[in-house]
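Only one structure is covered here, and it is reproduced in the block below.
Note that one protein chain is taken out, while the other chains of the complex remain in position.
Right after this comes subunit A.
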Amino acid sequence: VFPWFGLDIGGTLVKLVYFEPKDITAEEEEEEVENLKSIRKYLTSNVAYGSTGIRDVHLELKDLTLCGRKGNLHFIRFPTHDMPAFIQMGSEKHFSSLHTTLCATGGGAYKFEQDFLTMGDLQLCKLDELDCLIKGVLYIDSVGFNGHSECYYFENPTDAERCQKLPFNLENPYPLLLVNIGSGVSILAVYSKENYKRVTGTSLGGGTFFGLCCLLTGCSTFEEALEMASRGDSTKVDKLVRDIYGGDYERFGLPGWAVASSFGNMMSKEKRDSVSKEDLAKATLITITNNIGSIARMCALNENINRVVFVGNFLRINTISMRLLAYALDYWSKGQLKALFLEHEGYFGAVGALLELLDS
């Protein structure tokens, strides 16, 4: 029964995937209730919903065959704080009358379960976010990105001139370390489709970058924060090895450019007075990214895995972080570890939820 949705309600963002069937027969069309038509039309004819909902058109998967049906897969996101409005809209569009199951994952599936029931008359099917994440990753990688590779990496990450994005074949993916950077970070070691474990997590994630940027620069969107960061210079904010030792610290094999103390220069009042908001945004981005890289690297070493796949919405339009992760992993592991990325960054949980719906 249509419609087919997968929902992932995270701490900051709600990710919604919607399968738009393109092979609807005339007969089906006849039977299709008005509500369903209007929902499909609303979703597919717009690229923005309300003031905050956005459809990532560039990610749309076209002519996908799913459960014997052909159609397009749409990727939509909106902030979690608009969840009540979303549920309200579902109620107004009489979603519950469609007798479909809404599969949801992420913490919000639990947090908003009651609201869905009381406000929208909808019983959610709650799914574990890590199960969904892995399912989603493996599926999307297997179908590819409209004829291109879903997975990619950066060649020569340590060389700014020669660094380039190249496709990566993830056909034999196991074992891999999956680092999901949302508001916080979860790190999973995946050994097979069914066999995985959560190795650790850190609270220093995308939410920390954005939260600190709001406090430090007064910015109000993630895009704005990233844009500021792209114009800043973090070396004014951070204390580098060379700031302490005048150059490399050879005793420990530390290069002069390495950050010795994040925000370390901000201990001095003069330096606090001389940095720009852009510098602060950049330093925040570098600090959070390096830290995630460092924890991921240690986990990879402890788990004896050399491929690390980074996903999550922190990486959306965030080339700075991706390149830095690729660079850091390569440099500090002396080329032993490879950082991989996926085009659909933060949508895998939602895709996984959709797949669960179809499996059931």
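As a working rule, a contact is a pair of C-beta atoms (placed from the backbone, for glycine too) under 8 Å apart; a residue touches a chain by one contact, two chains touch by 3 or more; residues count from 1.
The rule we apply is simple: contacts and distances are computed from a predicted model.
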Looking only at the UniProt record of the hidden chain, which name from "Superoxide dismutase", "4'-phosphopantetheine phosphatase", "Septin" or "Two-component response regulator" is the right one?
-> "4'-phosphopantetheine phosphatase"
Selected from A:Asn180, A:Ser262 or A:Ser321 as touching the chain missing from the view | A:Ser262
Option touching the unshown chain, where A:Gly6, A:Gly90 or A:Gly205 are the choices | A:Gly205
Decide which residue listed in A:Lys22, A:Lys62 or A:Arg272 touches the omitted chain of the complex.
-> A:Arg272
Interface residues of subunit A (partner: the chain not displayed) | 10-12, 106-108, 110-113, 128, 130, 182-184, 198, 200, 202-208, 210-212, 214-216, 218-220, 237-239, 244, 251-254, 258-267, 269, 272, 280, 287, 290-291, 294-295, 298-299, 301-302
